[in-house]
Each structure stands twice: as structure tokens, then as C-alpha cells.
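The other protein chains are all here in position, but one chain of the complex has been omitted.
Chain naming follows the written order as A, B and C, and within any one chain the residues start at number 1.
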Amino acid sequence: AVVAACVFALPGCSKKSSSDSGSDPKALIVGFSQIGAESSWRTAETKSIRDEAKKRGIDLRFSDAQQKQENQIKAINSFIAQKVDAIILAPIVETGWEPVLKQAFAAGIPVILVDRGVKVSDDSLYTSLIASDFVAEGRMAAEWLANALGGTGNIVELQGTPGSAPAIDRKKGFEEGIAPHEGIRIIRSQTGEFTRAKGKEVMEAFLKSAPGQINAVYAHNDDMALGAIQAIEDAGLKPGKDILIVSIDGVRGAFEAMVAGKLNCTVECNPLLGPAAFDAVAKAVAGETLPKNIVVQDRVFDQSTAAEVIDSREY
Amino acid sequence: MARFTRHWPLLATAVVLIALYATAAIAYPGFGSWFQFTRFFSDNATLGLAAIGMTFVILSGGIDLSVGAVIALSSMVLAVLMSRLDLSMWSAAPMVLVLGAAFGAFMGGIIQVFRLPPFLVTLAGMFLARGAALLLSDAKRIDMKDIESVRSLSERHIAGFSLAAMVLVAAVVIAAAVLRFTRFGRTVYAIGSDESAARLMGLPVARARVGAYSISGLCAAAGGVVHLIGMQAGDASAAFLLELDAIAAVVIGGTLLAGGRGSVIGTLLGVLILGLITTIPNYQGDLNTWWIKIVIGLLLLAFVLLQRAAQRWTEC
Amino acid sequence: MPDSMSRLVWPLAALALLLAFNAVVSPSFFHLHFAEGRLASPLIDVLNQGAPVLLLALGMTLVIAAGGIDLSVGAVMAIAGAVAARVLETDASAAAAVAAALAVCLAAGLWNGLLITFAGVPPIVATLILMVAGRGIAQLITDGQIITVEPGSAFLAIGRGALLGLPAPVLIALAAAGALSAAVRLTSLGLFIESVGGNEEASRHAGLDVRSTRLAAYAIMGLLAGLAGLVDAADIAAADANNSGLYLELDAILAVVIGGTALTGGRFSLLGSLAGAILIQSLSTTILMAQFGGRSVPVELNLVIKAAVVLIVCLLQSSELRRLLLRTRRAVA
Partner (left out) sequence: MAHALVEMRGIVKTYPGVRALDAVDFTLRTSEIHALVGENGAGKSTLIRILTGAERRDRGTISLDGAMIEPRTPLAAQRLGIATVYQEVNLIPDLSVAENILLGYEPRSRLGWIGWGAMRERARKVIADMALSVDVSRPLRSCSIAVRQLIAVARAVDQRAKVLVLDEPTSSLDAGETAQLFALMRRLRARGLGIIFITHFLEQVYEVSDRVTILRGGRCAGTHATGELPRLALVSAMLGKTVERAAPPAAVKSPGVAGPRRECLRAADVFRRRAMQPFRLSLYTGEVLGLAGLLGSGRTELARLLFGLDRRDGGQIRINGRLIRRHSPRRAIRAGMAFTPEDRRTAGLIAHLSVRDNIVLALLAARGWAKRLGKQERQAIAERFVRSLSIATPDLRRPVAQLSGGNQQKVILARWLLMEPTILLLDEPTRGIDIGAKEQIESLIDELRARGMAIIFISGELEEVVRVSGRIMVLRDRAVVGELAGAAVSTADVMRRIARPAAEDGHA
């Protein structure tokens, strides 16, 4: 009986909550398909969108795909079945969206893409894209590092999850960025799978297999850089001095590390897309036309500015 | 008499599934819609196909951890064949199916000949297939949306059911028939129930085992083809760890992990149950990531406990 | 026992082979020196980084031998880290944090065990439930954030401390292995587990308490997963509920199977699992360290290499292959 109660209580309580928010008859229903919760960056993005929805009195249907495109497609289908007013989608990859977006389009539901684009034959299938440019981020990191190294040095790279879009683009952008500098070489490149633990493990191996040769670390996200910092300290070296470290995202932990002098630079990739996303939703629902691309401006932070910015970091 | 009571557990599972579905359909607007109903089949077609193949392997007393990776590999191979070598869907897809079956047969052969644990061999197969899929393309994904045959197939629907859903249903029917009405099918049950007895009874143990694995490979390859058509892209990271869901679906559907007892119909129920359970949070509103996981866990728990209770109740 | 020895030979042989390969490809692999008060060497790193898998593999050995499986261990690791980090935030002592985390993980193990033994849920489904929900619980505890442990905390000694030059995780894992093998040898627990996993019906006839034996295996598993989670959190000085222990359950099962314990239950070998876990970790380290023509191994090849090694280990274990080889040799002679 306990079990039964628990199953049936669930839909029951949903009714209550939806009738709570449903007291305002004009409350929008918006579906948000998120990739997962693999990093603090991602969590910050989710939080930004959920907070913004709450602020605006929007009835949000949140779905966490646990890193699987299949689940995202499931989510969009169930949003369509629920006849939501708009869909926000953070696509895990670029391809494979055409069929499901067509369904949404046919149902007259506007789709706002966040963090990265999709490849579709007809870009009227989505309303607008609000995103950073991963390739540009990689390039910015490369430029900062090339400058700091003075044009020569050995770099080790900690890649993101193999096959994931940011990993591919940030690698590509970085390689473009260092290409003009003959003296700079990437001597090791392995995946740290975007996690702190893996970042540390890979860095430990790099330090052992190329002792004394590493001048700088480029990590595809801050979490891996923070792991690498620990590995460098364990090896008796000074991160940020003996070995320069640059990474991407700009989470709070990275700023703390910069203030402590252990991280040299982080390229911001702003996850606080909630306000912009719901502005776009509001406009789309109101029938206004929107720019196809809303590019989020990313900035480079280094130790010189870290201390003043840190208190304003929300994530 | 015995013939009917044997199906009680399956009926109990079906009843609990329908009850869950009805409850959700009443509680959430849109959940009971025809659109969502058809999506349960198409969204879970790849999983379903893999689970059907997995049913054969588990019935035979084995396990196949490679199915997710084989799905990814076959979608990549199909994409390469069609986009790079310009083969048509009709010539490329059969090649991929044969490849999948051969891959399964290869693993089954190693398990049979060297008497190695299926877990190890198919795990190696998983690494191999996933690695090969990743190596096949630098971009890890090949966009296929501009290829006409893929496009038209992916947009073909009958009464809202996509091609994938129809393939799934057809596969269930065929697999059920093979298991029930062919000597091969019965031998699969026999070796899962008691392999040494099956050998002493003079049954073709080796052939049945290799056959079970090659069917699993074939089903996974079909899953890859369906996946490619559904997504209009070949994808090396598709179906990551799908094998766990497939195994869970098979077991929830009443097939014993130790082998010898179970059915594909049960597996289909298991797949739909997993699909249902993971869809409910999408309707639940603003649950955050962790609550979604906890709710999925609780729903699964509630389901299996209800299923157990229903089965006990029908037993006496 | 000659029989259990012969089962151990092959994982050990594979391990030796891998280490020999390392000696050739990356000479620094066996380089030992002191840094920051502890021995530093890729070899030590293997043990250090392999500690969580090793701990998991020990518990998984018992669970599998008792005829079960546990997919939830990765999630339980995440819960352990999360609980410890939260407790530490309240300025409680490191001991309190460890105790709280282990208590919660013991409860998680018992939960699995109860679901399996009393509710009759198949192990793979029961632990799948906790695999999914457990990570949610861990994230609930950390609010989805990575909670950093204060740098000065005594808790960090679990991950980064050292004794006699050996890093703490290595010591913890070895101590756990020692304690567990003593526990299964010096009591009847090991025999009970083998008997229950080997033939449940006959065990019941012989008067064994099948349920509590299974329950004990899962409880031990919970504790060890908790320990693994603590080591993992202390190692990176943070509780990362999203990633801690992710997919580690597969590595743990792999280690157990490589070590010669059959997934169908029954006989087990803790030493084999130990060798299996070290083999898996040294494989990852090897891939990370190896250099071919001045280039590191392309990420895409990692999996293919792993496949090759697993297959080789498989074939080494196969008595059938040895028999075939012997027969052909005899035929040639």
C-alpha cells in the first residue's frame, strides 16, 4: 500500500503544483531540455534558466537528458504532446535534430537554442540561437597563452569528453590559435572527460612521462584545470608559476584559483543564459521576429582582474 | 491449465504497466495523447531492438555488453557507406546488418570455443566497436539529412507510427515466433536452462549459442540503422551504455538473468515500462536534475514492487 | 590451494606483460623517487589512482560470488563524498565526516540487500534503481555543485597523506584487502558466500541463512563503496557528485571477472580481483604515458587498445586455448 501511495501521490502532487502556477490563466508553459549535470558550468546554466522562469511566473517543464541525445528527443516529443508554448533546447550535438524540430515546427511551437547551434537544412526550424562560440574560446585561450609563453613552450592539453562538441571545437580553436607560433608545441593531449578527478589523473601521468618538459597546460574546462593544479602541486611544482595554466568556462572555483595564483587565465563561457532565453521566448510567443543568432560575448580573465571580478561571480 | 498459468507473471506485468500508463494519462494533460503513445514506440525503438537481441543472449545464459557500441558502429558504417561511397540505403543497410550479425557471431564463437566468460568477451567487443566507431570519422558524427532516402524514410509515418516503431513491432513478432516455433529457439532456452543437460541430450549447443549472439548483433545493427534514420545522422557516441537499459528491460520483462526462462513479449513490456518511467518527469514540471533521477528511481522501485506483488497474488 | 593459484596465474601474467611493455615504451614508468614526502612513480600512481576501483572490486567480488551484482557502487561513492563534504562544512571533525559517510553508505548497501533478499527484486534491477536515484541523492546533498574541502582539513589525509612513503589511498586499499581476506578466511563468511552463490537451494537445505549471507555481502559492498568515495573526494579535495564514481561499477565488475570470479556466482578470489583492478588501472596509465614517435596515443585508440588487452587476458585465462595449443604442439611433435 505504501508503494501504491507513492506512485499515485506523484501525479497527484503535480496536479497541485500545476494548478498553483495555473492560477494565472496566462502563465506560459515552456519546456527546457538540458543535456545533463556533468559540470558546475552546466549546473549554473540550469539554475539560471530555472530561476528566471520562476521569476517570470513561467510554468517550466525541465528535462535532464543525462548526456543522451535520445533522451533529449524524447523530452521534446513529450513537450510537443503537452502543447507547451515554447521549447528551450541545449542540444548535446549539432546533428540529428531535423526530424524532431520539424515536429515542433508543425505543432507551431517556437524553439530557442541555447549554448550551441544545430545543423538543419532550413534554419527556420528554430527561432533563435543564444550561444557562445567554442572555437573562438579555444582561440582566445591560445592567444593568451602564446603571449604569456613568449612564443615558445611545450603545452599539454586536457581534452573534454571524446566526441563532444565543446571538446572538438575548443581543440580546433586552440590549434588555430597557436598555429602561427612555431615555437609552441602540444606535446601531450589526452581526454580528462571534463572532470576534476580525470584531469588530475591525466596530469599526473603527463608529469611523469614528460618530466621537466611541460611549460603550460591547456584544459578544455575549469574543472579539469583544478584537478591538474593538484597534480602539479603533488609533484612539488608551483602551478601558475612553474607551469602556466589556462582553461575555459570561468566558474567561481577558477577565480579562486586565480586569486591564489595557481591558475593563470580562464576564458569565460557565460552560462547565465536564463534572462536572454526567456526574453527570446517572450518575443517569439508574442510573434515578434528575432535575430537568428544572439552571440554571448565571452571575455578573458587573468590574475590581474580576478580579485575584483570574483565577488560578482554567481556560479 | 499449466499452459495458461505460465503466462501469469507476464499478465501481471502488463496489468501494472497499463495501470501506470492510465494513472499518468489522467494526471498529465497530453500524456494520453495518440502522439505521445506513438512516440513511446519510436523513441524507444533502438532500445527495443537491442533488448530483443539481448533477450536471446540472456535466455541462452549469456550477456551481451556490446549492443550499444554495435548500434553506434553500425550507424557510423552505414553513414560512411552512404555518404562517402555513395551506396544506396538498400544496398548499404543489408551490408550493415550482415556486419552486425557477423560481429555477434564472432563474439559468440570466441565464447563457445574458448569457454570464456561472456561478460569479458562482449565487454571487449564493446570497446572494440565503440573504438572503431570513433576512429571511423574525425567528427564523430556524419550528417545524413541531405540524403534523400534517409530523409524520406525518416519522415514516413503510418497512423503516427514511425518506421522505427514499425520495425520494432515487426521484430518482436518475428523474434517471438523464432523462439517459440523453431528448433533453434527452443535450443536457446535449453542451453540457458541447463547447458550440460542440453549437450547430453544431443542438442546443437554451439550453434545455438553462436546464433543467439549473432541475433543480438543483428538486432543491434538494425537498431543502428533505425537510429541513423531517426536522427538523420551517423553517430559514434550513440547509445552509450544502452546495454544496461537493455538488460534492465529484459529482466523487468520477466526473463531470468541466469537464462532459460523468459519471453520477448515481456521484453517489449520492459522497454515500454522504462520508456514510460523516464517520460513521466518530462511532464512533472519543474523537477530539478537530482529530483528527476530520484523520481525515476522511485518509479522503477514502485513498479518492480507492484509487479512482484501482482505476481505473488496471481500465484496463489 | 593449487587450484586457486592456477586461476590467479593468468591475470598476474597479463599484469606482468603490461608492466614489461611499459618498461620498454615509457622508461620512466619504473622510476622511483621521493616528492612531497612520499614515493612518486607512475607505478605508485597506478595503485593510488586505482584505489577506488580496487576497493569496489573487493566488495563486488563478494557480491558476485553470492550470486548478485551491484550497479549502484558509483552512485554510492558520490553519496559518500557528498555527505562527507557537507558534514565538513559544518566544522565537524574529519572523523565525524568519515563516520557519517560510511554510515550512509552502509545503509545504501543494506537497502540493496533488503530489496534483493526480502522483496525478491532481481539484483540487477534493484541496484539499477539505486544507481539512478543514488546519484540524484548525491546531487541533492551537494545541490549539484562541486563542494571544495578546505585545504587544511584533516580529511584530505585520506586522499593525499602518506605513511612510510606510501600514499594513503594505497594503504587504505591494501588494508581493506587484507582485512577482507582475513574476514572471509578466518570466519565462515567466505564459505557461506561461495555456497549461497553456488547453489542457493542446497544451501537452504544445509541450514544456511541465505538472506543474511547475501545481505552481509551487500553491506560490505556499501561500506567499501563508501570508502572508495571518500578516497576519491579526498584525492581531489572536493565532492563532485556529478562525476564521482561515474561508470566505475563497470570497471569494478571487469576487475572481478578478469580476476577469475565467475559472474554466475560461487567461487571467488579476492587476490584475483586485486590483480584485475591493478591491471585495469595500469592499462589506463599506460595509455596516458605511452609515446609513439613523439606523439601520445590518439584518444580514439584508447578503447581499441583496451579491447585488445581484455581479449588477451581472456585468451590467457582460457584453458581451452591452452589445450588446443598443447594438442597442436603434440601433433607437430
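List of remarks:
To be clear about the criterion, a contact is a pair of C-beta atoms (placed from the backbone, for glycine too) under 8 Å apart; a residue touches a chain by one contact, two chains touch by 3 or more.
For clarity, every value in this text was computed on a predicted model and none was experimentally measured.
In the entire assembly, the chain absent from the figure touches the shown chains B, C. In the complete complex, the hidden chain is touched by one of B:96, B:150, B:190 or B:231, namely B:190.
Residues of chain B that touch the chain left out of view are 1-3, 6, 177, 180-183, 186-187, 189-190, 192-194, 196-204, 260-261.
For chain C, the residues touching the absent chain in the complete assembly are 1, 3, 186-189, 191-192, 194-195, 198-199, 201-209, 213, 216, 266-267.
The rule we apply is simple: only the chains that are shown with their structure count from here on.
The touch graph of these protein chains is complete, with an edge between every pair of chains.
If you average the CA atoms of chain A and of chain B, the two centres end up 32 Å from each other. Taking each chain's centre as the average of its CA atoms, chain B and chain C sit 29 Å apart. Looking at chain B, one finds that residues 134, 288-290, 292-293, 298, 301, 305 touch two or more other chains.
Counting only residues that touch two or more partner chains, chain A has 37, 43, 46, 162. Interface of chain C with chain A (complex): residues 26, 28-29, 31, 35-36, 40-42, 45, 49, 139, 144-146, 148, 160, 232, 235-238, 240, 242-244, 246, 284-285, 287-291, 296-297, 299-300, 302. Here chain A touches chain B in the complex through residues 3-4, 6-8, 10-12, 14-15, 17-18, 31, 34, 36-37, 43, 46, 50, 53-54, 59-64, 67-71, 73-75, 77-83, 93-96, 98-99, 102, 119-121, 162-164, 168, going by the rule given at the top.
Within the complex formed with chain A, the residues of chain B that make contact are 20, 23-24, 26-31, 33, 35-36, 39, 43, 46-47, 134, 139-143, 145-146, 154-155, 230-233, 235-240, 275, 278-290, 292-293, 295, 298-299, 301-303, 305-306, 309.
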